[in-house]
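Every protein chain except one is present and positioned as in the full complex.
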């Protein structure tokens, strides 16, 4: 049995890989190894490790890596600390393949630990473009990876252009879409109380039109987060619909955005807004189905949004050039532009589903390829 | 004045960047910052930090990063430890640009520290191909770098194919060639005693024909070093010329090669061989001028070799596909093949100099570009 | 000039050493070096580094060490990370003496870095007894220290009993008392708005009788914090006076106490309570002067309390056996006992000032001793 080791570093990571984990666990030729690290094991970020255990997976190792500060400096340090301990983990677990997910800063620790130790590395969601440091991380991981699982056709092409061997690149779609498709099938109603139980602000009726706001820091624009979120909140306010606003996730610059939200709330009544942390993925997806418009710079508007058909206003550079469907309108941080775009989307209503990021079977495909991939030699060579 | 921070991790690193350091130091618009790390500050590897100080450079910080073991595992850990402390260094020194050299494992620490902290990153010797983990490291660094200084035309093309912006790629030649050209100009005679003062084995007359052997571990073939070096030594023995053999540098797998040498010496008389560690670069270059043939897998046979015209037998995958001149014959680890190739080279004699890796002015060019490069925005975007 | 390097790891640390810093800065024979680390540089804990800069001190180095989690495990890891970087700091700053403050977990990093590097170590507040891991840390630091500055006579005796050389032990009083005496002299009125600007809960009139509550986790009773704080809050509620409750500081187990507070607030109206983080020391001291009773397990009730005369109810083992004045009544975590003790203290009113922990001139004394201490040999030898 091939041992496949997956390293999960955040709540978002888990949503991006859960269907693969399920498929590996069921696969006759594969054995799943799980290492949890970074914010995935921290109370402050909702400790997704508990959810993972509840979902029936067993966790092999817990590695604390986050150096406090949420600055660019501590982002680097946390990656270093991760590298020190993840290499020991791999030395104990002796996986046949390490599977790394996406492009968050901590995935570089997984990547270097595996690559330096001659453990074949597989990578999901490579080849995509975006803004922030993630862009560079993603392509660097591609250059260390032995098996690639791009989520879109476009990304597949880009990985090959980066000089990777065609035989190692498999367009399988995005495992997040697997999860979303599952959630949409199985759940029909949102429980009002579940959404409004942990946040602050004013509750509203989610059966009536509302906005969903999710805005994260851009590491390469470090220091601008405060004004960026305030522009967004001001725009939301002008549009006038009630809004569910998510706090930013734990990255360098999060505190700028959090401060921006707090300051704005002090000045403004924001009587139509409710602020929450860490919505469970199933609730979030159901909200994406219902919302009149998703506003901010989350990749979900683009990736999950095109599948669900969520009207989306994407602000700024964070999703720069990422492949997108008709459901997305891009704007800069300009209140008038943002307000106009939101109003357009409210009027337009839901879009038709597009399958750019796959159709919901990525997990199974990935597991099968991992089970049968022949050439596990780790020496890479560029194709030109 | 722009502050340019160079991180040096080994003796080889220093040779690869010395001419750039000199040019930066002299440049009116630039200020040089130096951080020494990894094996460059360790007694066991000849402590090149002392040489650097003697050469008139002042060192800003010393960062100990090498976790003992010389295994793949400790290579990963050392990089993690480097990342933890180099990020603090950059936070104190606040460089305008970090310049990273080549592709050794520890350069990933420099790279991630700078890139994560939004400090523009410049990179020498990118775009080349080779074997070992260096191949992946080199291209990953390219994906994080904002300014590229390829050493060959071929490498320049490859960097652009990797999706980098043409305006950020400058073919300047290799700074090592600057140094070699300098050494060749200034020195004419080798002092026998300087070569034979620190090693073990039997001295010989370097004015008569001799072989030079330099063979390093290949991380991606970890565990094979012992048999690889023994095949080489057996071949040298069969050829029959006296040989100067260099111990491997400090990498994962070095101890395999060292053990191979020691075991071979116990079995065999090796009366024609002398074994040394850490020759100063000027001695090494003069030996490359004199030797009948350079044997092993060092990049020097290919890079410096084509400029000097050193007959070279390159064994195995370590320099796989690296652009080379006429002076190189490639072989696998097969005694007959190696012996034949060496004998061919002995007969052929010295080759005509080729300028594949530049003509000796890379340092000045790099300093000028660093002083005047306009677009220091760190947000990268792939060109396709 | 002797270079005295002080490492500050928390807001509390600063209050405990500020008068010494001022005295060193003014001293002709001394030069102050400051390294800030642990929670002292983190936004989440009020970033005392900003206060320190505003107070006119210049900071030499900032070292991020806190590994997120606030568990026993991350407490150990943070200390390890601190040791890795503080040793580099000392290597750069080359202090003649390192001065470490008190007994928090991170002070072990300062201690080992200095002691292992043969830098003479001075220690304030050694020789005291208490509960929690601090008890062991404090005595272990004594065993590494070359100069001791106990804050009480009792502590001085204990240090000598621990086998330390009498000539290296100086009873100087507690530098916190210096600060308190200063604050009391210079400030007369509390600004209501400053206290009630950042917290949650219901404001009350601080000119009328109120309780002050400060309760922290006990590492050696890890996991019990939730029920401990709830017992305290229930008792406060029964007594019926309005109360200002401080959130716990950043230690292993803080989240237990925070959870305890949050849960209790959900169940109970707590209409008389206001909850705040990080009061500036001057406000806190003024509140200690005014409060009808200080309740919890903070050392301030014992140390500052005896000087100010604050009626104090000290609960549980955290201050176990620490030398105390008449102002303290000790109880276990029992509601009836706590309520009775608080009511007794309310009735009793303020106590007469006791000088157990010195009379306000510790800072100057310490600076003078550091300037003139002769025997800076670091080899220690036990006195029996």
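Just so it is clear, A, B and C label the chains in written order, and each chain counts residues from 1 on its own.
Just so it is clear, a contact is a pair of C-beta atoms (placed from the backbone, for glycine too) under 8 Å apart; a residue touches a chain by one contact, two chains touch by 3 or more.
In this text, all values refer to a predicted model and were calculated from it rather than measured experimentally.
Between the chain not shown and the residues C:77, C:216, C:303 or C:324, the one that touches is C:77. The omitted chain makes contact with just one of the residues C:66, C:133, C:212 or C:229: C:133.
Within the whole complex, the absent chain has one touching residue among C:113, C:184, C:273 or C:328, and that is C:113. From the options C:88, C:152, C:181 or C:300, the residue with contact to the chain not on display is C:88. When the whole complex is considered, the residue among C:44, C:143 or C:277 that touches the unshown chain is C:143.
Chain C meets the missing chain through residues 72-73, 75-77, 79-84, 86-88, 91, 105, 108-109, 112-113, 115-118, 129, 131-133, 135-136, 139-144, 158, 161-163, 219-222, 252, 317, 320-321, 377-382, 384.
By the touch rule set out above, chain B reaches the unshown chain at residues 41-44, 64-70, 73-74, 77, 81, 255. Along chain A, the points of touch with the absent chain fall at residues 61-64, 81, 84-85, 88, 91-92.
Keep this in mind: only the chains that are shown with their structure count from here on.
Put simply, the C-alpha centre of chain A and that of chain B have 39 angstrom between them. Taking each chain's centre as the average of its CA atoms, chain B and chain C sit 53 Å apart. Along chain A, residues 73, 77, 81 each make contact with two or more other chains.
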